[in-house]
Structure formats: structure tokens, C-alpha cells
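Quick one: the structure is below, questions incoming.
What you see is the complex with one protein chain gone and the rest in place.
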Amino acid sequence: MPDQPHVIVIGAGFTGCAVAHDLALRGIRATVLDRGEIASGTSGRTHGLLHSGGRYCVNDKESAVECIEENKILRKIAKQCIEFNGGYFVALNESDLEYAPLFEAGAQECGIEIEKIPVDKALKVEPNLNPNVLAVYTVPDGTFDPLRLALAFAATAKKNGAEFRPYHEVTGLIMNGQGNVTGAEVWDRVTNHKYKLHGDMVVNATGAWAGAITKMVNAKASVVPTPGIMVAYDQRLINRVVNRLNAPGDGDILIPQRRMVCIGTTSFEVSDADYIPIEEDQVEFMYRCAVELVPAVKSTNQRGWWMSARPLVGSGESGRSLARTFKCFDHKATDNIDGLVTITGGKATTCRAMAETTVDVVCEKLGIRAECVTRETPLISYRNYYLS
Amino acid sequence: MIDTPSVPKPRESTWLWLFKIISGLLIVVFLGIHFVVNHLLAPQGLLTYEEVILYFKNPIVPVMEVLFLVFVIAHSLTGLRSIFLDLNPSDKLLRAVDIVFIVAGVGFAVYGIWLAWVIASTSV
Amino acid sequence: MNSEKWNITLIITRQKGDAKPYTQSFQLEVDPDEYVLDAIERVWAFHDRSLVFRHACHHSTCGACGMRVNGTEKLTCITPIRDVTRDGGTMRVEPLRNFPVVSDLVVDMSDFYVRLEQARFGQVAPVDEANLGYEKDPDDGGDYERLVDCIECGCCISACPISLTTPEYFGPAILAGAQHSYSITRNPKLLDFVDQENGVWRCHSAFECTAVCPSNVDPGWRIMDLRKRVIGHRIKKLFGRK
Partner (left out) sequence: MKNASTPANFWRWFDPRSHSISTLGFALNRITALGLTLYLYMHLIVLGKLAQGPQAYDDFIRLAHSPAIKVGEMLVIAGGLIHGLNGIRIAITSFGIGAHRQRQIFIGMMAIAVVGTIIFAIKMFSV
């Protein structure tokens, strides 16, 4: 279809891939550009927690409701990438116990199925759990495989006509005489040549790097790259996600992945997320947090540590208090620049919803009437992404 | 969706592989018997024509030697075929090589049996 | 981790488009407890933005960053620099072997992924479908061997001497995947799939795959187990039983 509208998506993380998937299903031609491959930025480096929303159900109910809804949808459409073993919220001290009633009320309000189970039962299922645990709640948490979840979205998008150009870095945006964005200047890093790509709309799905793209046209996107550290240990000590029953803080989630357990995370702000050095004391701090939840971590070896820069929306407040929900900026409204939409914030669990919102905006701007069907569309095997 | 494909021409199948492995193990067994028999019947070694002829007078010997020979030929040719597969031959070439190997194998086996018979029936 | 600093020479194999590959050296100051991937990423961030390398999770759960470091297949995100070189030493990073090179350190794994799909290997699974391996001896790294720990990094294919000789050979991960899915589904089609020239008989028991696997998986053992199952199936079929 030559007159099919063409949307350029910058960024092949969760959001970019999910946006391409949604665009393709609504009959819009999508070209995804990324300077790396699929999920080479924040997406690949996520903790891998499929949130039940339990973590946010007291302080950030909007995020919590998004999480549980998307949790259920992803378990249906992306079963291949999700290890759904459930999770625990555990109380280890008096302060944790005081949080319990708030947690129960919040979970009920947000529609998250939790259950208080006897401590001895929990210890039987997860024998490596801290034996001094005072209370245990089950939640429908899961773990997902970060790269493969993004690949599954990309594979399905590709099957439906979207085009992916990995290792193609956007070096600038093309503006027309009216000051509107009509395309992107691209550097193909594989063959080392530069070219221009024109489109009817550009979606900036670069997450923590959204500001770098909008800066090219002097537009604003209030995104703060907020990295956190995560550390992996080389034994699979638990099969369920273990959360600390308290207000979200540092180092309070321990996740089983493959043959490891991973603890996370911290939160601080940086200006440039391209390379974030590791702070030694943070690694040690994570170790202490992990040992508190699962003392057997002491008998393991450290397998890896890494930094991941969350794209948090808003500024002027410190990281933990920034909402974990997402935001879609139509730059026509914010900066009077047409043809550019930025989607950022949010979390991996809600990437499908982020794409839905973004593509709704894109459709409205392009004057296309098409319903979002990603809720009901199962993703095909992630390996199909590599089929040419 | 990608399905598990069926394979029309396996080129190397269970049976050929199993044959190679089992003939290999049998060679080891026969080689063991060979050493034992050799040690019992000809402790000095078979260094002259006469000794060999005498050695073959024992009826166990020609039978054992022929069986040993057949398995060694079979094992060597199936083994060579495996190595030949590493050269990525076309189906046509592989078929030609198969025929050459079968002819050579049968030829050498017949030759070996004839030789054993000649020796066993020679009198000193 | 401590404040110890090493000066190393990082030698990276580069290749753009159809041009011939060449090597490029970078002098770096590193913390020996950093991972090899951190050093490569720093080269990209501060020295040469044209460097192409594949990476995602940075903690050995995705398998994107398999490369050859000083001649051995490593998952670079969990390989401390201390393990592969010394202060003042060199660290030579090349793309994996036995795959076509896309650019620099990135290889084209599409054939590999297609074959994994043909072997019907689903590798993210809940606990009750995951533990189909065996308890390893403590001196062999301990822990339980699970094929769902396979991260499809391609290290085993790169290390395998048969894959080196014959790219058509399925390779360790695929045969192990077929063994895993057969032990769940008992689908005889999988046995037919591997019972051929490029399948289970091509393996020549070098066990390189098991030696280099960064994920505690034992593809060598699984290929042997698959052989046993194929032979058993064929013999049963010969006697008319299914």
C-alpha cells in the first residue's frame, strides 16, 4: 500500500517494540530504528519482575492498577517469556508488620489478589527464606526474560509488516519549513553510511534517552534517567519473587532468574545514561539486603552486577517519590512541533499499555480510526524475529 | 510458524552409526581374543612362514581372523564415510563413494577369506 | 571489588559491510573486577561510537553478549577482566565463530534460532517443567543442571569442533533442546529430526560445549542421552512396538 502512513519509531526497547506491534496491527507501516539491537538499553537490563502491583498499591495506586491489569494481559499473550511462579511479600521486623494493614487495604483497592499464608508453609515452599520471617503474603508476581519479551513484541510486529533496523542510530531529526518533524537522519553503524528516512510521524520511544532526541529539535521531555544497581548471585536459591513488605525502598526485591537470584535496586539521578559507573558501596549494600531476605546468599558467589537507568517522568523530586506511571507527550501540544510524539516513563510490565496510549495519539493525529487489539493478540515466538 | 521438519534423506542414520559403534566394540573383543590365542598358540610370535602356516592349522584361528577382518573392514569404511561427510559431498558424490566403499569392502573381505583359506589349506 | 587499577590493551576485531576484518587496539585503565563487557561498552561510550556489539541484560540471563575472549568463548557480561588477562596484558575480543559476522562483534544467529524453534525448545518455563536435568557433582560446579538455564548465547556452537567443520551440523544447543522437548512431549518427530547426518550422529564427543557453557548446562550429556533415546526408539520400532 503506497499511501499507507509511515511512522518512524526510535528505540527498540520494550516500548518501541510494543509500539511497532500495535502500529502494525492497526495497519500503519512502522520502521524501528535503534543504535543498538533489541533491548540494548534499559529494557534489557531490567530486573525482570513482572509486577503484580503489590509494590505500588499503597503509595502509587495508579501504577499498581496498571501493573495488575498488564500483568494479567502479558501472562496471556506472552506466556513464552514469563516464568510465572508467583511471589511473596515478607515482613522481617515491626515496621514491616505495621505496613501490613496498609498493604492489605491497598491491594484490595487495586484488585491485586493477595493471600496471607502461614510462615511455616512459606518456609516449606521456599526453604532458603529468612527463618525469622514474621508474616508472608503471596502475590501474583512473575519473572520475565527481558530480551525475549522485547523480541516477542518485535517478532510479531515484523510478521505484521513492521521493519526493524538495529544498529541504526538517529543522529538528527528532519524538520520541514513549518518547523515540524518529517523524518530522521540515520547512521547505519553496520555499513557505516548515513542516510535520511522520511515518515509521517516520529515516535520517540527512547526511554531514558528521550531528552537527547527531543533536544535535537529544542523540544522538552521531562525525563530523568534514574539508574539503580542490581547484583546477581550464582545459585537459584528461590523459585518465587521475594519482596520486602514495606514502602518501596532500596534492595528490597530478590528475583530468581535462570540459575541465579538477583537483588535490586537503588535509585539516583544522572544526566547521561550512556555509561554509568558502578559504585562499590552499592554492591555491598545490595549484598546485605539480599542476605537479609535470603541468608543463603552468603554461600553463593557474585555472578554479575549491572546498572539500569529508569526513565522517570517529572523533575524536582527525588527518584523514589516520582510516579512509576508513563507519559505520552504530543510535542504539538507542548512545544508546537508537529510530527513528533514522545513516550517515556512507565515500566516493562506496562509496556503494552504504553504502546496502546501512544498509538492512540498517533492514530488521532494521522486521522486514522483503528481499534487497539494488542490485549487479545498473542505474541508469536520471539525467535521469529531473526527470520528474514 | 516453524515446525519440526521431516528429513527425507538422513545420509547417516541410527543403523549405520550403531553398526559402526558395535563393529568397533567387536574389534576390541576380537583383538583381545587374538592376543590371547596368539599368546597361547604362538608364544614366540609369528615370524616365519612355517609358524604362520602351523598357527592356521588350529581351526579357531582362520574363523577368528576372518571375523576380525570383516569387522575391521566394515568399521574402517563406515568410519571413512563419516570423515568423508565432513567434506560436504553432494548427494551424487556421496552415492558414488558409497558404491566404491561397498565394492572395496566386499572385495577386501573376499580377498581376506580367500587368503585365509589358502593359508589354512597349505601344508608345510 | 577494590580500588585496584590495571592498564590493559583491548584488541577488538572490527568489520564493516563487506570490507575485510581488521583489529583495533585500545589502551584502557580498568578495574580488574569489572566485566569484559563493561570495558567494551566503555570503548563505545568514550572512544569509538561506531563499535557494534550485542548486549542486553548484563547479567547472563539473555545470552546476547557471547564473544571469544583471548580465544575462548565467554559470556562477556559475567567474565571479570581478572579471569582473562593481567595488569599490562592484552584482551583480544572477537565475534563468535561458526556464525556469519554481521559487523564487528555481532554475528547472525538466525539459522541457530530457526533450528532451536524446529527443536521446539521452549526455554522459559515454570518450575515444574524446568527440573529435567541432574544434580551435578560439587567439583563440576555443583548445582542442578537445567536446560531452561540455556540462554541461547551460541557459545557452544562457537566452541564445537564439528560446527567448525560443518556449519550444517545442528550443534549442541539445538540437539540439547530437542532432547529436552522430547523428554517433555515424547514427540517421535523430534527423534526423526535429529536422526540424520547433521543431527545427533555427527557429534564426536569432544564435549567442548559443556566446557564453555556459561550457564551450567551440559549439552554433551544431553546429546548422549538423545542418542540413547533414538536408538531405543528405532529398535522398538523394528520390533513393531511404538
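In this document, chain identifiers A, B and C correspond to the written order of the chains, with residue numbering beginning at 1 in each.
Note that a contact is a pair of C-beta atoms (placed from the backbone, for glycine too) under 8 Å apart; a residue touches a chain by one contact, two chains touch by 3 or more.
Predicted model, so just to flag it, every value in this text is computed and none were measured.
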item: Chains still shown that are in contact with the chain withheld from the display; value: B, C
item: Selected residue (touches chain absent from view) among C:15, C:103 or C:166; value: C:166
item: Interface residues of subunit B (partner: the chain not displayed); value: 21, 24-25, 27-28, 31, 45, 47-50, 52, 69, 72-73, 76, 79-80, 83, 86-88, 108, 111-112, 115, 118-119
item: Interface with the unshown chain - residue positions in subunit C; value: 70-72, 98-100, 108, 110-111, 134, 136-137, 140, 159, 161, 164-168, 204-208, 211-212, 218, 220-221, 224-225, 227-228, 231
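Here, only the chains that are shown with their structure count from here on.
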item: Innermost chain by mean C-alpha position; value: C
item: Centre distance in Å when subunit A and subunit C are each reduced to the mean of their C-alpha atoms; value: 26
item: Centre distance in Å when subunit A and subunit B are each reduced to the mean of their C-alpha atoms; value: 63
item: Separation of mean Cα positions, subunit C and subunit B [Å, integer]; value: 39
item: Multi-chain contact sites of subunit C, meaning residues that touch two or more partners; value: 114, 117
item: Residues of subunit B touching at least two other chains; value: 2
item: Interfacial residue positions of subunit A with respect to subunit C in the complex; value: 36-40, 43-45, 48, 80-85, 144-148, 167, 169, 189-192, 230, 232, 235-236, 239, 257-260, 262, 274-275, 278, 280, 283, 303-306, 308, 381, 383-388
item: Subunit A-touching residues of subunit C, taken from the complex the two chains share; value: 1-3, 16-17, 34-35, 38, 41-42, 45-46, 49-50, 52, 54-64, 77-78, 102-103, 106, 109-110, 113-114, 116-117, 122, 124-127, 143-144, 146, 148-149, 151, 215-216
item: Residues on subunit B engaged by subunit C in the complex (per definition of touch); value: 2-7, 9-18, 85-86, 88
